[in-house]
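Every protein chain except one is present and positioned as in the full complex.
As written, the chains take the letters A and B, and residue 1 is the first residue of each chain.
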């Protein structure tokens, strides 16, 4: 448990878990040593629609290392799935092993358990399945036209009032489905430690979420289900849900009465853990001659599975960034024979923002107005345009002006297709992004040991965002206890409860809890100190100073009661405080957002279609930056994700076969090192006054919201070719 | 669309293949994932006999420690390290040579352990991320990754570091462009490429 606890003084300064990560010592879900472990492999449906007629295990059974199977015909009891009604109530999604129905190609229909990974994998290929096949539809582009739109949120003003606006852009935008593909493939080890006790090592973004989903399915007391997720090899949203393979592993462990480890294969990562759904959008945007926006009509559709409806809420961002007196948003879901979609980094907003920011760019050329000026003119800088609450803080205009300087926007000639270097055409583009800055109720504990060391704890996971390091920094800043006396524990459901790490809420949520716990520690220690020195009675946290040695008062910092004395006089063991912190009244008075401006310089070779991103600048307002290095890393990483979205990422679906092809990391491209320039990141860095005690607003999403539009806009400026569909692969440039 | 000339035999085959596609209703029996070549081999044997695992003796040095064991011939170096030798620092990111997370050094050169059959490295010297620190003192590249924050989730990091050490040794760390090209066999989905490049520059210039 004490895994972030390296005290070697030759180690350079970095993240709390840095040594574990650079030495290979950190344990990801599939890497725990569990006695008597066996291996599970899922077998997938090879058809997209129909039902299972028969599953023949006879050949697979002959593999000597095989220990058992799970199918819909042979499975352990899952009380929470006992009836159709219970399955529905569970809202689990795919009722794995509890149906003979096939909803999509790649649906897990059997699980083989064997002594070795090799034998499990081999035996899985020997299972023979007979199907009743049925008709299917997987082609989003072919069918979305048939699905009617429905109003998405309240209409603002009147669409008719700007029908004859002097400047109108009306265009359609299509974005292919993207897949999270974190580097670590999802994995689970399930170990029944008793009849009613279960331990899961699981790749997830939220251990409490796994606990809440799995425990009721097996009628377990929540505290009897321990979920461990200390190191998480990336998420980007894929770990925000509990996917069928997790339940499958728990069932398998029950079936064979042994711990079972299951790691999805890379192709299974394309159908088993969600994806950003393919989308169609139509934007109608009107402005007057001065560039003031008169209105917007935003329509959007996204694909979804047949067994659950997932809306990506693509038009949400339309209500966030700009002042539109007239606004109408509509959306629709397009159910297909595909696996379930889910949130992926900058969910919905990333998609919607691409269309809006491209349309605005297009409008700027029509108006012969600088895209920077057009945006600056219309940004809702002071108040949330929908609920009219004042922003707690919003520095988007500053982001834009700083970004323009960093990219050298002045070097840009206003006309498209006007900057050339041989066969290369050079272009500049920009876009902005914004995200509702959220905060969730979170608990944290601090345990102080006799020698003055503290352990800061929360159940929240650190998926690479730097949560652990942020926790340490905040505890240090709030208590005054030196960094080298602080260790961090997280990613375990037995620690104080926390929400999932996602939606840029992690730091915003946990930071408040750490501040509260730090203050609680101060008060608790002052209480003990008061028994030695009466001056410590009734102090506020601000008036209390902690150090490596002991406690003192701000008034008189030289007068210290040492921890040794505190412990001795009060006969203390460990001092443990726990605090919970969440949003409150401030949410009624203010609106909260993080924002970013993205600027891009590209070179486009019109002969070969090659697009080279020369510069990418990302200026963000994320409130207080708790850890500059990790925050910059997260922003530049999100920008790399944006490059992928803009130029290469596409889940390929064969409409005739009814499923995915090229579902691996050779067929699905995301950026390699050479695809990204050294990305220039800069923060406004001003703490938000109201969001939480630290003023940190969260950054994970705004780093990617707007990047793809900035790139597409730069390509237009370079070539004069307006490309409204993503990804913009080389063929779309030459074609 | 223009098609090349098809001879009559091919046209016949083509018709067969069309029928394959049109068969979308009714009962369809498929071996889960076995291609015809194997199926036909099975058909020739009346009573289907499942081939059982074969083992081969293996002597291997990992991080200067010698191991002698009987290994399933199918076991890749990656699975040997992770599942049999408890050296889980080497990561499985795709298992098909498409991501670089499993990069280790064999006889001093960076290779992909997921496409290496363990039985074929018998007698060779394997170095993994667990073997580059010296007596508890981190390798300069490990230190550089910490200082330059060359990772986020950390899952691709062992592969990146093993690759980065080789990148410098091979003489491919002379510019950002060169480093980026010669580190492109190591995917990072967090996109920590800024820090990875800076880490390598730091070590290459020190």
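The definition used in the following text is that a residue touches a chain if its C-beta (ideal position, glycine included) is under 8 Å from a C-beta of that chain, and two chains touch if they have at least 3 such contacts.
Definition applied: contacts and distances are computed from a predicted model.
J.: Pick from "Peptide ABC transporter permease", "Monoamine oxidase", "NADH-quinone oxidoreductase subunit C" or "Xanthine dehydrogenase family protein subunit M" the UniProt protein name of the chain that isn't shown here.
T.: From the choices "Peptide ABC transporter permease", "Monoamine oxidase", "NADH-quinone oxidoreductase subunit C" or "Xanthine dehydrogenase family protein subunit M", the unshown chain carries the UniProt name "Xanthine dehydrogenase family protein subunit M".
J.: Out of A:53, A:101, A:197 or A:610, which residue would touch the omitted chain in the full complex?
T.: Once the missing chain is taken into account, the touching residue is A:610.
J.: Please pick, from A:143, A:306, A:572 or A:674, the residue that touches the omitted chain in the full complex.
T.: If we include the chain that is not displayed, A:674 is the one touching it.
J.: Among A:34, A:449, A:572 or A:652, choose the residue that contacts the chain missing from this document, as touch is defined above.
T.: Of the candidates A:34, A:449, A:572 or A:652, A:652 is in touch with the missing chain.
J.: Could you list which residues of subunit A touch the chain missing from the display?
T.: 46, 105, 118, 121-122, 125, 423, 605-610, 612, 647-648, 652, 654, 656-657, 659, 661-664, 666-667, 669, 671-675, 729-732, 734-735
J.: List every residue of subunit B that touches the chain not included in the displayed model.
T.: The missing chain touches subunit B at positions 1-4, 6-7, 9-11, 13-14, 16-18, 20-21, 30, 33-38, 41, 51-54, 56, 72-74, 76, 95-97, 100, 103, 109-112, 115-117, 119-120, 163, 166-167, 170, 172, 180-182, 184-187.
Keep in mind that, in the parts below, only the chains that are shown with their structure count from here on.
J.: Once you find the CA centre of subunit A and the CA centre of subunit B, what distance in Å lies between them?
T.: 26
J.: For the complex, give me every residue of subunit B touching subunit A.
T.: 21, 24-34, 48-50, 52-53, 72, 74-75, 79, 82-83, 86-96, 98-99, 101, 128-130, 133, 136-138, 142-143, 145-147, 149, 151-158, 161, 176-177, 179-181, 183-197
J.: Using the touch rule from the top, collect the residues of subunit A that touch subunit B in their complex.
T.: Interface residues on the subunit A side: 8, 10-15, 17-28, 30-31, 33, 43, 46-47, 53, 59, 62-65, 116-119, 122, 124-136, 180-185, 231-236, 263, 265-266, 463-466, 629-630, 632-634, 636-641, 656, 664-666, 670-674, 676, 678-679.
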